[in-house]
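The block that comes next holds chain A.
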Amino acid sequence: MLELKQVTAGYGKIDVLRGVSLEARAGEITALVGPNGAGKSTLLRSISGTVVSAAGSITFKGIPLSGRPPHKIASMGIAHVQEGRMVFGSMSVEENLLMGAYLKDRRGKIKESMAFVTGLFPRLRERMRQQAGTLSGGEQQMLALGRALMMRPELILLDEPSLGLAPLLVDTIYSSLETLNREGLTILLVEQNVRRALTYSQRAYVLENGEVILQGRSADILVDSAVTSAYLGVPLEGEDRLIRQSL
Partner candidate 1 sequence: MNLMIIENVSKKFGGIAALKNLDLAVEKGRILGVIGPNGAGKTTLINVITGYEKVDAGKINYDGKDISKLPPHVRARHGIVRTFQIPRCFAGLTVLENIMIPVLLRHSRGEAERRARSIAERMLLGDDLHKQAETLPVGGLKLLELARAYAASPRILLLDEPMGGLSQDRMEPIIRLIREMREDGLTIILVEHVMKAVVALADILAVLNFGERLAHGRPCDVMKLKAVRDAYLGEGHA
Partner candidate 2 sequence: QETFRIGAPLPMTGAGAAFGEKFKKAYTMAIDEINAKGGVNGRKLQLVIDDTQAQPPLAVTSVKKLVTSDNVVALIGGWASGVALAVAPLAQELRTPYLLDHPALDDITRQGNDCVFRLQPTTGMYSAALEDFLINVVYERQKKPIKAAYLYVDNAFGQGVAKYGIMPFFKEHSDRFVLGVCEAYSEKALDYKPLLLKVKNASPDVIIFTSYLTDGILLGKQAKEVGLTAKLVSGTGAGHSMQDIYEKSGGAVEGYFSSGPWHGDVTSPAWKKWRGDWEAKYGYPPGEHEIEGYVAIQVLARALESVKSRDVVRQREELRVGLKRTTMVTIFGPVKFENFDGYTNQNRAYNLTALGQWIGGKLYQVWPKRVAERDPKY
């Protein structure tokens, strides 16, 4: 569905991505992991058009995306949830959600989308009239995600969706993502919680220093011991025991 070939992109003169090729297949969840500063967010940005790629090609359903402004790309059915919860702070929660349905052909289904999103995040329903900027960090994250779902996208780019969310809620979100995915939503997921990302995705890419150093089926990568130690981290002393005790 989405295909990147040898994409080079960056800010000013500095290239952050250096010849990245990647594919997100229709109906799949594709995970993108890697250390801080690897260029994961930059990659998502170059897909959604907020960073202009310098070389290479990006195609969505066979249509080239390079050179298109972000709003055009959005109207093709690609939603991008940025890192850092960029909600419209001085607008109400409801208005934020309605903004998700800004595109003309999405406006017809506002009611259903709204019901779906508030079903997913009941907290948002309680806070419909609250100013988005006064929500707690996690609430804002829910709103950002909900707003993107209001777009009814075909492909959603998620930049660390679990950041700042309580564990219980992370579970909820991931199971909803799974459901959505089963209903046909294609997902490209950037996540620091590598174990979780690999568990829920079908395919995964590991990005380091702007290059793809590893790719394959998520399940395979999850059991690769080299990757496990580098990206999942060795358990800290006592950690295992504590966690086991607490469960």
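Candidate selection criterion: all candidates are chains of the complex that A comes from, given by their letters.
Note that contacts are C-beta pairs under 8 Å (C-beta built on N, C-alpha and C of every residue); 3 or more make two chains touch, one makes a residue touch a chain; residues count from 1.
Note that the structure is a prediction, hence the values are computed from the model and not measured.
*Asks:* Which numbered chain among 1 or 2 touches chain A in this complex, counting any copy?
*Replies:* 1
*Asks:* List the residues on chain A that touch candidate 1 in their complex, please.
*Replies:* Result: residues 11, 34-37, 41, 83-85, 123, 134-139, 141-142, 160, 163-172, 192, 194, 230-234, 236, 238-239, 242-243, 245-247 of chain A touch candidate 1.
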